[in-house]
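Only one structure is covered here, and it is reproduced in the block below.
For this view, one protein chain was removed and the others were kept in their places.
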Amino acid sequence: VIASIYPEAHVLDLSHAVPHYDIPTGSWMLRNAVTHLPVAVHVAVVDPGVGTARRGIGLACGRGDVLIGPDNGLLLGAAERLDGITLAVELAEPRFRHHPVSHTFHARDIFCPAAAHIARGTPLSEVGPQLAPGDLVLLSETPSVVREGALHTQVATINEFGSLMLSAPGAFLADLGHPAWVRVSVAGQVYPARVVRTFGEAERGERVLLIDSYGQLCLAINQGDLAVGLELERGARPSVIIVAAPSESALRGGEEAL
Amino acid sequence: VIASIYPEAHVLDLSHAVPHYDIPTGSWMLRNAVTHLPVAVHVAVVDPGVGTARRGIGLACGRGDVLIGPDNGLLLGAAERLDGITLAVELAEPRFRHHPVSHTFHARDIFCPAAAHIARGTPLSEVGPQLAPGDLVLLSETPSVVREGALHTQVATINEFGSLMLSAPGAFLADLGHPAWVRVSVAGQVYPARVVRTFGEAERGERVLLIDSYGQLCLAINQGDLAVGLELERGARPSVIIVAAPSESALRGGEEAL
Partner (left out) sequence: VIASIYPEAHVLDLSHAVPHYDIPTGSWMLRNAVTHLPVAVHVAVVDPGVGTARRGIGLACGRGDVLIGPDNGLLLGAAERLDGITLAVELAEPRFRHHPVSHTFHARDIFCPAAAHIARGTPLSEVGPQLAPGDLVLLSETPSVVREGALHTQVATINEFGSLMLSAPGAFLADLGHPAWVRVSVAGQVYPARVVRTFGEAERGERVLLIDSYGQLCLAINQGDLAVGLELERGARPSVIIVAAPSESALRGGEEAL
């Protein structure tokens, strides 16, 4: 559809691996990718679940990018990384849609046509009526915080290796005093984890806490699948509590105490 | 291989998700995609099963496109959507093959080289001897028909959500009198389904009949997997009978009667 409207468009495929209906994972992928991309028109879609009223939206961002997709929270994390929203519109103008507009394939009929027209030069403001950014649908996300020495955070997404990507940035390690070991409480289980900079510092099968390549905290098993071990399905987003431990032996002795 | 022959070629990857050996699904994807693509040379392959004699063919179409692939029925639905076949040839000319030609990787050695040469300007008629369109291999497909108030049709393909995409166009809903509820008979089971325009009109887990984004009828479960529920494997193409029902309660009372 894009090639039909704007044959010279340079289209990059970022990922087709977002699990069905999993908006938080889509949001996580998008916000971690956009800052590494040139200024562009970015289209993102996660298969919709319930709710017919989901609008298509376009968000112009401070860096110069335009984000295109559904009004379901998917785009807002990326907009924040691209220096915030300068203009939000609803993709309502029939001239910039693919007809007939289907009820179930908005990527083809609404999002991609709008993106192609904007990439070709149509100003975002012509693609539909302006929206107040405060009226956009938000993803519910518990803010990460350190309270009484314990980091309270949440799983942002589980990646294809079964690692738990947390919503807390890596800077929280400093708030915990840069521990070498931590106790992790997640999904009804408590276990010790070693704090490493890279998987290569851990034994095969060892449970670790590290800063991932997006600068966020991440719980994992070296060459294993932590999500399977915890019986977490992809799409699960449980709360996580992390406390520093002075040493591995202290940890093992105090495992019941957490 | 295409880049070696024609470095300036603009190559779009449509899908690598056709299940092995599943020609009907490949045909379904291709015919639903080509009308949204610019006029182009389209290459399609489904992993071959039995039969060594499968020819490579090129089909020039009324809209101006050329279809390239195996002579196994994969291309004919798309050719119909592109205003029919104006010239069919066998891809036999050695100059437009990649040598040595392997026995098992025709996409690399026959289809893509031919496509690249044609995209670069070689007339299709030079790529091999002309074939009579009537000699091409057809996909067996039962035509959809309404008989005594019942729509008789067939599953064209099962998509990745487990929805059953039927070979009957959405216009058949009018022949059934635009019912709000229907009784569906498929794979030895009979069940009521609600007719909706979009998944958002249905409850989570509700079985529905809707017109999909390609304008065809589709049986599904909202946010569920109908194929798993019916114990249908991908690639299965059972017959389907659909009758209008006056109301949900009438349906439930008459479930045994179908």
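Note that the chains are named A and B in the order they appear, and that numbering of residues resets to 1 at the start of each chain.
One rule holds for everything that comes next: a contact is a pair of C-beta atoms (placed from the backbone, for glycine too) under 8 Å apart; a residue touches a chain by one contact, two chains touch by 3 or more.
Here the structure is a predicted model, which means the values were calculated and not measured.
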Which of A:Asp83, A:Glu126, A:Glu201 or A:Glu231 contacts the chain that the document leaves out: A:Glu201
Residue touching the undisplayed chain, where the options are B:His36, B:Arg63, B:Arg81 or B:Arg108: B:Arg108
Options A:Val155, A:Leu210 or A:Leu226, residue touching the unrepresented chain: A:Leu210
Residue among B:Asp13, B:Asp135, B:Glu148 or B:Glu233 touching the omitted chain: B:Asp13
Residues from chain B at the interface with the omitted partner, ascending: 1, 3-4, 7, 13, 20-21, 47-54, 98, 100, 102-105, 108-109
Residue ranges of chain A at the interface with the undisplayed chain: 10, 12-13, 36-38, 160-161, 197-201, 204, 210-215, 222-223
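Basically, only the chains that are shown with their structure count from here on.
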Computed distance of Cα centres, chain B from chain A, in Å: 34
